[in-house]
Structures are given as structure tokens and as C-alpha cells.
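Inspection log for the structure reproduced underneath, given as C-alpha cells.
Only one protein chain is missing from this complex, and each of the others stays in its spot.
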Amino acid sequence: MLKIGIVGGTGYTGVELLRLLAGHPQAELRAITSRADAGTPVSQMFPSLRGYVDLKFVHPDEAHLDQCDVVFFATPNGIAMQQTRALLDAGVRVIDLAADFRIKDIAEWEKWYGMTHACPDLVAEAVYGLPEVNREKIRQARLVANPGCYPTAVQLGFIPLLEAGLVEAGSLIADAKSGVSGAGRKAEIPTLFSEAADSFKAYGVAGHRHLPEIRQGLANVFGKPVGLTFVPHLTPMIRGIHATLYGRVRKDADLQALFEQRYANETFVDVLPAGSMPETRSVRGSNLCRIAVHRPQGGDTVVVLSVIDNLVKGAAGQAVQNMNIMFGLPETTGLNVIPLLP
Amino acid sequence: MLKIGIVGGTGYTGVELLRLLAGHPQAELRAITSRADAGTPVSQMFPSLRGYVDLKFVHPDEAHLDQCDVVFFATPNGIAMQQTRALLDAGVRVIDLAADFRIKDIAEWEKWYGMTHACPDLVAEAVYGLPEVNREKIRQARLVANPGCYPTAVQLGFIPLLEAGLVEAGSLIADAKSGVSGAGRKAEIPTLFSEAADSFKAYGVAGHRHLPEIRQGLANVFGKPVGLTFVPHLTPMIRGIHATLYGRVRKDADLQALFEQRYANETFVDVLPAGSMPETRSVRGSNLCRIAVHRPQGGDTVVVLSVIDNLVKGAAGQAVQNMNIMFGLPETTGLNVIPLLP
Amino acid sequence: MLKIGIVGGTGYTGVELLRLLAGHPQAELRAITSRADAGTPVSQMFPSLRGYVDLKFVHPDEAHLDQCDVVFFATPNGIAMQQTRALLDAGVRVIDLAADFRIKDIAEWEKWYGMTHACPDLVAEAVYGLPEVNREKIRQARLVANPGCYPTAVQLGFIPLLEAGLVEAGSLIADAKSGVSGAGRKAEIPTLFSEAADSFKAYGVAGHRHLPEIRQGLANVFGKPVGLTFVPHLTPMIRGIHATLYGRVRKDADLQALFEQRYANETFVDVLPAGSMPETRSVRGSNLCRIAVHRPQGGDTVVVLSVIDNLVKGAAGQAVQNMNIMFGLPETTGLNVIPLLP
Partner (left out) sequence: MLKIGIVGGTGYTGVELLRLLAGHPQAELRAITSRADAGTPVSQMFPSLRGYVDLKFVHPDEAHLDQCDVVFFATPNGIAMQQTRALLDAGVRVIDLAADFRIKDIAEWEKWYGMTHACPDLVAEAVYGLPEVNREKIRQARLVANPGCYPTAVQLGFIPLLEAGLVEAGSLIADAKSGVSGAGRKAEIPTLFSEAADSFKAYGVAGHRHLPEIRQGLANVFGKPVGLTFVPHLTPMIRGIHATLYGRVRKDADLQALFEQRYANETFVDVLPAGSMPETRSVRGSNLCRIAVHRPQGGDTVVVLSVIDNLVKGAAGQAVQNMNIMFGLPETTGLNVIPLLP
């Protein structure tokens, strides 16, 4: 049994980690921390977990995280980088669901996240936790930077095309739509029900923090920089990301076969039959990414549709997948949750 | 492994049965029938099941249901009563998720359902599948009448009070609110998104088919007839029933203790701490019924709040629970799905 | 033209007052105050008003409210009672959309609202602004206490029965459901989209501030105290209240005729034909209350269904209606907004 700690468990990635780990046969949840809610039973804050999680939130000082096998950070940006070194030194492996270790270029990270990085050397060591690209490195990693939600959906959609050099890499477009839970469990007016329901809007058009992360990931598989326009939108649903990706085709190819072959051995990436259009609800609650590739009217524009549950494959589920890989467990352990539809 | 057949699997109770049975370690799904969609892969109609259910819908004539251990009817009312006798004669056990076998009074059933009953003798034999009341009978049953969604939520809320004789049984009120999936997967205007979203309404105030079913169940535990006003409402959410129950207290008692004791050994009924108010999402996707009991301002009105997922404890989950009981399996087998929140 | 000021216009009642007054032919909006947002154009906070409202929010000290004909308070509870006397002394009429002047029993008010009242004498003077009961007094009033949203829907539903003495007044039940905008435009976790969407719950079962207000109003029309159980619920829609009211009938009567006669001359109360069940969307954006009365199965329980838009007839629209009455304008002036459906 893996002894597990969670730092900062009062947000949506926290409760989702709890849901998945409570059903994980090799996981023993040891501690979940919260400064503000120390002493509160987890099931009081998240009544869905009554009967499944008996822990209380504890103050970080009393969590004995150094006795865990692995610690998940489900904290705001900037927390994990303060605490990771001590854990690694104590032999604990770390999976950060925030952005602290995602961007290799420290200056770029500091520009987008507006703070000085506390441990650039650990950024260099950290493995970017997208198993479909970095599985072998994750297996050896002490420290995994769990990808962002948009970056997961967008990268999985573009990777086959870029690896095969089939699109013009200078003018990619990612038009992405997210459910409101992507904004986190924070008391803010724009994500109130009465503000976000029955409406649709773009945000972060001038620049979103996930843009440099996506660019870095795509450049890695392509071998050189890519040009990307990324426009995220807020859609009135709780969970789900739908990325609609556009690229200009450079040469003819069987795109359907390309995608099917690329992901043939990936349990959590499902390439749909030609002509399909995935719904976000088809992955609700599960760690799947479902993808369809189109070439409308046989023109020179390729359209890729990629859907994930932002809280699962886009956060907690991918983190558990990474944990499974790091500890040599079957990759699907604890992740065999069938999507909830309707 | 139990060999399982499903008749009429293209509705929401059908897809929900499939989700639960696909994750049930003792279930082997043999056939799922649909006249209209014979030949269509299940995963084409319900993309959430891609990778989990490989069956195609088959025509009833080719389903060999008589070779199953148990057959679920997820059909419109009036179908199961035509086919059940042949299955029972072949040694197959039957669980009907429709209303064909729920009402013992045949004349009453025929009045509310507008058709002549095909097999009154089987109604007499059928066991009403509310395990919290009829567990021992279910264990022996060849034929189980799975309760309706509203009746499950309402009965579980009133039962402790009636068994203890603590409320005036002549003037009970059940004000119930259901998500739209309760209306089924039928092409009808009133349940279109643009009709049902962002609005709230009562329906069936003059009389709803679940009224005689609830009255019968409550009379059974009370020992004599009860008076009940039942007003169902449609609320703009997909899943969930919230029943708000009102009764006049006849004598003082510790209602909290009463409820806790009544359900102390019931895995799927969770009595919340005093002062709680359950949300429907706290049971989303799970077989739980969560209940809270209140006595506002210490007056003589008791208010019980009872929530279920209408498709799980209110339909498919309770059906699987009944199957587990009928075949001597642990009652929670295949039903350990943690609610999805948010 | 009436010169109008609004104190505290950054909430939902504020923006709704602005929408209605911007379309009111006799209203000249002079000032709208906000301490926190002074200097911000109204249309920046509420982009729906771009092109219709050119004002900026101003600091209260610079608003010159004493030069208005009427001032609306769309503030949190406890603000209007601090500022009303000075305005009245300056000859300004005041309509308070908060609760400061609604409860005549000062001790009762202080218990429910948790503060000491600043001006009990003005509470005594204030007229409770439910035109269907107090129209003549409103006409003369300097100070109107605009009713709460639940109290409006519940009182309009019970009034005909109580005035006629047709129900047992000791055991009334009001099961009320509100859209999320009723909670206001405040940054709080429970009303986030991801918390409130696709779920349903009761709240305030032990006691809600609108309970004493409803009891007072019903006692006034009944002539003596009434017994009322009031259970509010949160439903995942933006606007709308649906009150389902239960009472025990004391003697036979033509309830449909009773309701139709009571409201025959009320423009904003629409008694639906027998058998109807009003949807909240049928009044969305309008000042209407639509009501249906039922007696299920001819039993002794009367069920009244009453729907309003909580922000219009339950707040800003009723306030404008009161203003029209106070200044001798036709009652519908500026309120001829046809409900938005779908």
C-alpha cells in the first residue's frame, strides 16, 4: 500500500484526488492538509465523500508528510516550490498539480506567474507528467509536474500531426472551451452561478498562462518552436474541456490512421471513428481523452476535436496515472471509472 | 458469473444499468435488446460506454434471454407483463424496472396506467424491491418489482416515522423535485433543453402514477391506509430527486435517534447529522439515499429531506442491489461508485 | 420627470432597477452610488446596459441624493435605516428594497437580523409595499418597505384563502424554490456555478429571515396569528421563485372563483385557468405573479402554485410599481416588459 499525502485538499482537484484515491486499491490516504480548515472532517466539506473518506483536514505542521511515499500538491501556484525539496530529501516523491514545475524556462515562468521561482534546479529535474509523451521518464521521476487541463487536451490533439510533420507549425490555432470548475473553488464573482450560467464568453485572449506550457510541449515533440494562437472560453457546464484545433495541412496523409496508430497503445486516449464528434459528457468523471480528426470538405485545414474531464485527465486523474507509473502499478489502477452519462 | 439480459436498453435506466453492470465483478452481460436499434453498437448510442461495453443491441427474438440467470426490464410500462411468465417458466429471474408489478390492487393499477393487466397472478407473486423493507422476501423472489424513483425517496423518508407511529398519518405531504432525466430519453418538447432549462414547475398535481405506489408502500409499513398529498416538480438538473416531506408530530420523540437506529444497518441509507440539509449532488451517480430530519422551531411539524440519484437508487442501482440480494452476493457488489462532485 | 437616486447599485437588485428605470418614460436617473466602485461606469460592470445607462457609480457623499424625488436603497440590510431620516427630512421619498423597515415588531427584527435597529419610529411609519394589500397606504407613503422575494410569492398565494377564512391557519406550509440570483451578487462559495449547478437542496430549514415577514403579512390579512412552516430551496436556475403552498380546507368553496375575484383588478397578478401549473420562465423578466389553485383528488388539502421573477415582482419591479403608486403614475408605467421565453 502506498502511503499518500495531499497538500491543500479543499479545492476541486483536491476533492477529485480524494474520490479517485478512495477507490484506489493500492492507496492508503494518510493526511490531507488545510491551514484554514484544519480540524474539519473532509466529508463535512464534501458530503459526497461521507462513508468513503474518514479523514479530517490537518494543519501542515501535523501532517507528517515526510513519512508518505508520495505527496500530491493540490495547492495554488507557488506553494509546492517552497516545500518540495524537503520532501524529496526525505525520500518522498512529489506530484505537483499546480504550475510550479511545468515551465523549463524560468524567466518565462516568472513572467507569466508573477513571482520569483524558489528552486530552478528542481524545475530542471522535474518531469512533465504527460504519460503519452514522457512515460519512461515519469517511471524514474522523483518529481512530476502534472500538466494543466488545457495543455493536456490541446497537446494530445496536436501531437500526432506535429510528430509526423503534417501541419504548418507556424500558425496553429487552439479554440478551447472549459467548464467552470476549471476556475477552481474560489469565492469570486465571475464564476457565480448567476454570472456564468446561461452565457458564454472568451477570456484571456491577450494571453493565458497555459499558452507557454502548450508551446513548450508542442515544441518538444516537433523539435523546434511552434506558433500558436490560444483562445480559452468559459462554457456553462461544471466539468469538461473541448479543444477545437486548427492547422493547415502540409501534405496528404491518412490522418485517421495516423491518430489511431499514435495512440494504439494508450489506454486513456480514445481515437474515435472517422466522422465522430466527441461530447465532453462522454468522458465525465473518467481519465479518458477522446479525439476525432476531420478535414472539412477535403480542404487544407485539419480540425481536431479533443475532449477531457478537466478535473480528471486534466488534473487529478492524470496525477494518479503518473503515480501508478512512478510506482510500477498498472496504469489503470484506481482509474477504471466509467463516465457518467447522462 | 451471473448471465444477464436487459430488455429495452436505449433509455436512461438502460444506459445506467449498463454502466453499473459493466463494473460489476460477478456480472456477465449476455444480451441487450432493442427492436428499433438492433444492430447498433451500444457504444455508438452511448459514447460514454466505449471501451466498457462491446455489445450491440439485438432484436428480442435473437437475444436468447431464456438462457440468462436474470433479466432486467428497462422498458415502457406494459411490456414486462407480456414476457415475464415465459422467462420465469424457463427458470430465469426477473427484475422489472417499470411499473407492471408494483401495485397489488389490479383495478387501481389499471386505472392509473390505462391498460388491462396481463397477469394479475404474477403481480401477487412479485416482491416489491425496496430492500430496506423487503430484504428477506427479495432473497427468495423469482420476480422483483423495482420501485419508482419518487416512491423510493419518499418512502425511505417517511418509513421511520410511520413505523414508530409518530406522525398523523392522515395528512402527509410530499413535495418532491426531480431532475429531467426522470422523464426518460424520449423525444418530447417539454423536456427539451430550451424548455426545461432555467425554469421550474410543478406537474401532475391532480394525480401522478407514483401516488398509489407510495400510498401502498406507506400503508404496508403503517398497517393501515395513509393520507398523502404528493406534488412532483421538474427542476433544471439532469439527475437527482429531492423529497421534502411534511408531517404533523403526534408525540415527542428523539427523531434523530429514531432515524439513525432505523437505518443503522442499511449500507445505502445515510442519516445525516442533526441540522444537515442534503444536496442531490452528494449522491450523484451512487446508490445512496441521504436523509436529514428537522423539526423547525421545535414546532409540531416534522420536515424530512431525502435525496437520491433517480437513475441509481431510484432505478438501476436499486435493481442491481436487488439482484445482489436475490443471488446471495454482498449487497454492495458493483455499487461502490463514489458520488461525483462537483 | 421623477429625479431618481439609487444607493448601492452593484448587486442584482441594482442592475435590475437600472434596467427597468432606463426604460421608464417618467424616470430620470440622477445618481447611483457605490463606495467600492465609485468612478466605474455602470456599463462596465453590467455590459448589458451599454448604450442604455451612461452613469458612473459615485461615492455617496457626491450623489446629492437629497435633490432627488425618490431614492431606492438596494443595499445590504442595515444601511437604509442609517440614511433614511435625513432623506425624508429633505422631502425625498424612500423605497427600501432591503429588510430594514419590513418587520413592525422591533425585537423580532433585531432577533432575526442580529443588529439593533436605528430608527424604530420610522419602522412604525413605513408602509409595507405589497400593492395588492396596501395600495392606498402606499399612495400616501413617504417610506415604503419593499417586500422580500419569498414573502411576495407566498403571501399572494395564501391571501385569498386567509381573507376568506377557508384554510386552517394554524398549519400552513410553504415549500419555496428560488433561483440562485436570490442569494445576491456576492463572492461566496455555495453560490458558485460549480457548487449550485446540476444540484438541488433545501436551506434555512431551522429558520429563514423571511419567515417572520411572511407570518406578519399573513396575520395582517387574517386578523390573527397564523402557523407557518417555511422551507426554502435553492434550484439551479438564475431567476425565479416557485412557491408550492399547502393548507387544509375548512369548508367547501369554489377556490378558482375565489382567486379570480380577489385578483380581478390586479394587473400584475394573473390567476391561471383551473388545472394550470405555472412555470417560472413564464414570468422571466416581468413584474407578474402567476398563480394556480388546486385541490388534488378533491381532498381536503389545497395546493397553491405561485411564481414570480424574484428580481422583478420580488424586488426591483415591485419597487418601481410602488414608486408609480406613490407618484400617481399609471401602475404599469415602465413595467410592460414581456417575459422572455425561452
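Things worth noting here:
The chains carry the letters A, B and C, assigned in the order they are written, with residues numbered from 1 in each.
We adopt the following convention: contacts are C-beta pairs under 8 Å (C-beta built on N, C-alpha and C of every residue); 3 or more make two chains touch, one makes a residue touch a chain.
The structure presented is a predicted model; accordingly, all values stated were derived computationally and were not measured.
In the complete complex, the residue from C:201, C:284 or C:313 that touches the missing chain is C:284.
Of the listed positions A:134, A:235 or A:286, the one in contact with the omitted chain in the full complex is A:235. Considering the whole complex, the residue from C:30, C:239 or C:294 that touches the absent chain is C:239. Although one chain is not shown, part of subunit A still touches it, namely residues 171, 173, 175, 177, 179, 194-195, 197-203, 205-207, 227, 229-231, 233, 235-240, 242, 244, 246, 248, 275, 277-281, 284, 294, 296-297, 299-301, 303, 305, 307, 342. Interface residues of subunit B with the unshown chain, by the touch rule above, are 12, 179-181, 183, 185-189, 191-198, 236-238. Not every partner is drawn; the one left out touches subunit C at residues 12, 15, 19, 22-23, 46-52, 181, 185, 197-198, 238-239, 270, 272, 278-279, 281-286, 288, 290, 336-342.
The rule we apply is simple: only the chains that are shown with their structure count from here on.
At the subunit A-subunit B interface, residue numbers used by both copies make up over half of all numbers present, so the two copies contact each other through mostly the same positions. Chain pair with the highest count of contacting C-beta pairs: B-C.
Here the CA centre of subunit B is 39 Å from the CA centre of subunit C. In terms of their C-alpha centroids, the spacing between subunit A and subunit B amounts to 36 Å. Shared interface positions of subunit B, defined as residues touching 2 or more other chains, are 197-198, 238-239, 278-279, 281, 284, 342.
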